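First comes the structure, then the notes that go with it.
The complex appears here minus one protein chain, its other protein chains still in place.
Here is chain A:
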């Protein structure tokens, strides 16, 4: 579905056309995205694969409303993200997007539950923070501070924080990058569970080809472009993955 059709299609979460991103660093400019068209259906589990600097993170940041393309148009359902100002983009992130990062980005001064509350405090129809932690299997660690949790546990708190607002989209940038295989699998399981139980659209960036087998589709990036699209008829469950 790497088509050019950007007409209103209610089954799509994101539709993008001719997305370009040029970073000006000093006297040289870097073209991070070179005319990317894409369509991501609602409820899809999508993996972006590619080497460093291939543009996948740039795309993730743009569809997450953290960054803007230099040119091109991007829609989330019927909202044109490329037409929003800073404040509106913030509101979009607040309402629709759950982020998960490689380095967790938990607030060290807040307990696990409070880190989740950070999001539920400002969301429209959030879960109870404890329910979200229950969903990632950390109900008994609610009152622990990040420094008192292992890396895998911290990442699962980050997942709980991302899903607690019942987001339309979960964007994960190398979610297992800092974790060992078995811990990483547990994190992927919680992502998969959120996707299955909440019907959330999930986009995962990874270097790790092993992870790609759990996705419906895989977009291969190279030099700021989508080099190849791979459709996976039979996604594998995370617990069958290892690396």
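The rule is short, and it goes like this: a residue touches a chain if its C-beta (ideal position, glycine included) is under 8 Å from a C-beta of that chain, and two chains touch if they have at least 3 such contacts; residues count from 1.
One rule holds for everything that comes next: contacts and distances are computed from a predicted model.
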Complex member absent from the view - protein name from UniProt, among "LacI family transcriptional regulator", "Putative tricarboxylic transport membrane protein", "RNA polymerase sigma factor" or "ABC transporter permease": "ABC transporter permease"
Contact residue for the chain not shown (choose from A:84, A:118 or A:213): A:118
From A:31, A:77, A:91 or A:193, residue that would touch the chain that is not displayed: A:91
Which residue of A:16, A:50, A:72 or A:146 touches the chain not shown here: A:146
Selected from A:22, A:42 or A:66 as touching the chain missing from the view: A:66
Omitted-chain contact residue, chosen from A:22, A:42, A:84 or A:110: A:110
Touch list for chain A against the chain that is not drawn: 57, 61, 64, 66-67, 86-87, 90-91, 93-95, 97, 99, 101, 103, 105, 107-110, 114-115, 117-119, 121-123, 143, 145-147, 161
